[in-house]
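Just one protein chain is left out here, and the rest sit where they should.
Showing subunit A:
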Amino acid sequence: MSDVVEKTLTALPGLFESQTGAAKITNRLRQLIKSITELTSKHEEENLIKRELSAIKEQVSSPNTTMKQMREIMVRAMYCEMLGYDASFTYIHAIKLAQQGGVLEKRVGYLAVSLFLNEGHELLLLLVNTVLKDLQSTNLIEVCMALTVVAQVFPKDMIPAVLPLVEDKLSHPKEIIRRKAVLALYKFYLIAPNQVQHIHAKFCKALSDKDPGVMASSLHIYLQLIRESPDSYKDLTGSFVTILKQVLGGKLPVDFNYHSVPAPWLQIQLLRILSLLGKEDQSTSELMYEVLDESLRRAEMNHNITYAILYECVKAVYTIHPKAELLEKAARCIGNFVLSPKINLKYLGLKALTYVVQHDAKLALQHQMTIIECLDHSDFTIKRETLELLFRITNAQNVTVIVEKMLDFLCYVPIKTLTFAPDNSWFIQTMNDVFSIGGDLLQQDVPNNFLRLLAEGKPEEDDQLRLYAVESYLTVLKGHTSHLPQCFLQVMSWVLGEYAHLQESVDRREVIRLLTQLLDQRSVSSETRVWILSALTKIPEGQTDLILDLAESLSSSQDTVLRQQAQELRHLSQDSQLREWVLVENSCAVDSSLSFLDGFVSEALAAGAAPYKPPHQRQEELSLNLEPYSFSLPVSLSSCSITDRQSPTLLSVSSGLSGNSAELSTLILEGVKRVWGKDGYLPQKEATAPPVDEPSAAVQPASQQEAAERIEPRPEPSTQNQDKQQLASSLFVGLGVGSSVSLLGKSEAPPPRFRKKPRPHESSSSSGTSKRSSDSSSHSSRNTTDSFLYGSFPEEEPATSISTFDHTPKSTTANGLSQNKDTKEDRHANTSQILGGDMVIVRPSTIQDKHPPSVSSDLTALLPADLKDLPHSDVISLTSDPSLSLSSCRLFRDEALLLVIFISNCTETVIKDVAVQLTCEELKVCTGNVMDCLEARSTSVCHYALLMDDPHTNVSLTGTVSYQTQPGHTNTLPFSGTLSTADFIRPLVVTTEEYGKLWLSLSHDVKQNLKLLTDAGDPLRTTLNALKDALQLHVVDIIGSEGIVACRLLSGAPCLLHCRVNGAALAMWLRSPHPALPDFILYHCQRALAHH
């Protein structure tokens, strides 16, 4: 350390004036600082400073001390003050030093004054003359110092003395003086606006100063002035716009650049001024549109400072008279902020959103998932900013949820922040506020945690806290108590019962009286009464008369619990021996090893009981035991649902079967309540979609019963992400544009009919991509977004699997979903672990297996046992980066399409917080899945059961997977894919008679000639078989040149196909209750035949 000290000391040229005297002086400072940094205890430091200060005292009062020495002494005094010691006896000497010293001493003297003396300190009066003298000095540096000290410490009543001189400095030839004078005047304006009113004209001169620095300084004043009365300064708009244009155009000297951004502080100041001027003023706003646009455009996203400018720019755009084009750009900017992985930018994005939602609440909708994530952010600052945002979007529909969230936060914070609560009384007071405001809405763990905190503290340290609590509660109880929430009363009675004895001065009778008084109140619940009685029991003996009175009055109570307690109270207060035995003063020791049970255990063991096993051991055995049973389960298990938890949702869908299923559009998600309503959580684009595409709320009355079932809380814990979405739906309710559109709009409007042209290019280009990516999944870069197209290449359809497909007859009305059983026995009992019910982590069989399972066929082996037997498509790689690769596979189950996503960890380390987020606009679905960690080299499987109610040719799925390789560092990997209607079609097994009846009842039909496959002996049969293989149709009957075929959409709408050989073509006639379904089936038939 000493050479560093040497080095820094040589950098102190001012302290080496003479070799002899000054060396000694500097040694003192050096010695002081050095010895302080070497000290270990506060006590030693105190002693050292005490000695130092007395030495200083001696020196300053000595008449022999020179100004040079005094300057050095002053530095030491400043140091002592900074350490928190009082050196007020040196203040007067600081003023003297500024008065009498040369420039060198003056500088230190002024610094000491500005550090020591607050505005309003009486000694400051002694400084006025010195400052006046220095302001008139010919020495620039003295003038500068005087202006600095004036701006720093001069109080209101001293301003008139220096004002004329400072004002004169506005026309000083040196720009540094003008700049400091402007800022000093700005400071004066803040303290005493009236006193500087007469110099507004001079501010204008400063604004047009030839030196940009002086001009920039004058903007501080203008911002303040315009904030107070924007109308008086409208005429300056043009000037401000011109200045900003010049700044943006790089017209300022390079000196003003900050990290190659031209004068950012100046830019921001101007943007603020412009936004104030343009607020609610169209004509003024029009003047600045161009420059704001340029400002948005110029700011490249490369440095914090440009983000800072952008933030101001966005705020300005939203403050002034709106212009659609600018708003759009600004909204995009906000997106950049909010979605940024940099937490500071995210914070600013939230802040910008908070500002912007006041003008356009829809913007919050776009970022709702981010907002929800931020609400649970580990950083309190982010959390609080998010609450601020929520507060702004509160409306009648979401108010309860938002208030609940705020209270959560409110209650969480005091407990959490106790570690740095400034003092006990603040903490108790804050908690009092929380309890009385939050009241019974608080979660139970808030009072519990608070009480535990009080109870678990060390007796000596926390007695203070307890004492405060007791005192404060007694005060509370002496006031009005009828409005206090029950939980607060409970907390108070517990604390008083436990700790009232700590407060010597408290009269116990008073405590008993206050508590008894509570018992008499009608509003006090019987639970609280029990708390109060327990408290009374604990209050030390000696007040038998009061207690007996109480017990007497309660012994006739209707509440048996109270009566019993009153009896106990009576007995305890009469029998002090019993009392001592029951109520031990200090809490008794807990025998956590339960050794007192040893005798009982050994007896039980001797009697043949099985030894105790910890739960995790038991579970292992249990799953081992299960293995033989799961083998012996009937085969139909495979078609049994692993999605039993979704049954309420499925029910609602199946009800749609009998009703107007055409209107329903659902994607079934594991364990997700169907919360996607018109007013609820909708994916971003839904908010702007026409009302026709809104999921119909009109169908809900038709399935009210199901809706009720849906709302029922499920015993199973749903995954975190689903919770988040539910939260989102309740938070963002009523924000969308659709909120004003009639709910009935949808049911009347026919679903859009559209017939899509085949898109052959997709199959060729994307199959190449997906193959390549699956080969090199572990190498492709993080940004790769390999699109894959399900169903666009029927050649990939697993024809063999389809032939073995379990064609269990399932009528559309009785699809037996409600009977689904949980068949989640896991055959990988030893190697697997179930996460959240629908995620399974599969560890590799050998640890040495260093290669990620890139071969797709390997992955299907990882499917849970009960899914293995289902027909499935090939595994397609979705996306990958060096650490994670995602593949997917479709499983054709009878009642839903199962989309299985394999998440493989390609690294040697554990990947944390893997969250898969899946969105499908057409199916109006957005869902997520979260798992805490993914072991190295392992693969996790999650599956989604999907239903399509409104047929589309292809529906695109998009999603992201986010994960953490290091804590706090979240990577996000997007992926996308397509599902076709064909995936959702299942055979409909009917007899010819049923077919005939159904045919007549169906209304929507489509006719079309298709290609007939003529390469085999029986063209009709060959063609129908080809269609059957490709599309999972059921060929009901073939009679001569005619064939009848039936199928259904998963959700239930049947489609009947009547085929007749017509020359070289196949005339196909399709009928369905669903208006659009025939079109889509026809489309897929065409494709299937074209590819054959």
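Simple rule for what comes next: a contact is a pair of C-beta atoms (placed from the backbone, for glycine too) under 8 Å apart; a residue touches a chain by one contact, two chains touch by 3 or more; residues count from 1.
Everything that follows uses one rule, which is that contacts and distances are computed from a predicted model.
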Identity of the absent chain, which is to be given by its UniProt protein name, from "COMM domain-containing protein 3", "AP complex subunit sigma", "AP complex subunit beta" or "V-type proton ATPase subunit a": "AP complex subunit sigma"
Which of A:Asn344, A:Gln358 or A:Ser1041 contacts the chain that the document leaves out: A:Asn344
Sole contact to the chain not displayed, among A:Glu52, A:Asp134 or A:Glu312: A:Glu312
Chain not shown: contacting residue from A:Asp379, A:Asp507 or A:Asp575: A:Asp379
Full-complex contact with the absent chain, from A:Phe89, A:Tyr258, A:Trp581 or A:Tyr612: A:Tyr258
Per the touch definition above, residue among A:Gly479, A:Pro967, A:Gly1017 or A:Gly1063 touching the missing chain: A:Pro967
Positions on subunit A contacted by the hidden chain, ascending: 1, 4-5, 8-9, 11-14, 17, 29-30, 33, 37, 75, 78-79, 82-84, 102-104, 107-108, 111, 115, 118-120, 139-141, 144, 148, 151-153, 155, 176, 179-180, 183-184, 186-187, 190, 213, 216-217, 220, 255-256, 258, 263-265, 268-269, 304-305, 307-308, 311-312, 343-348, 351, 378-382, 384, 419-420, 422, 967-969
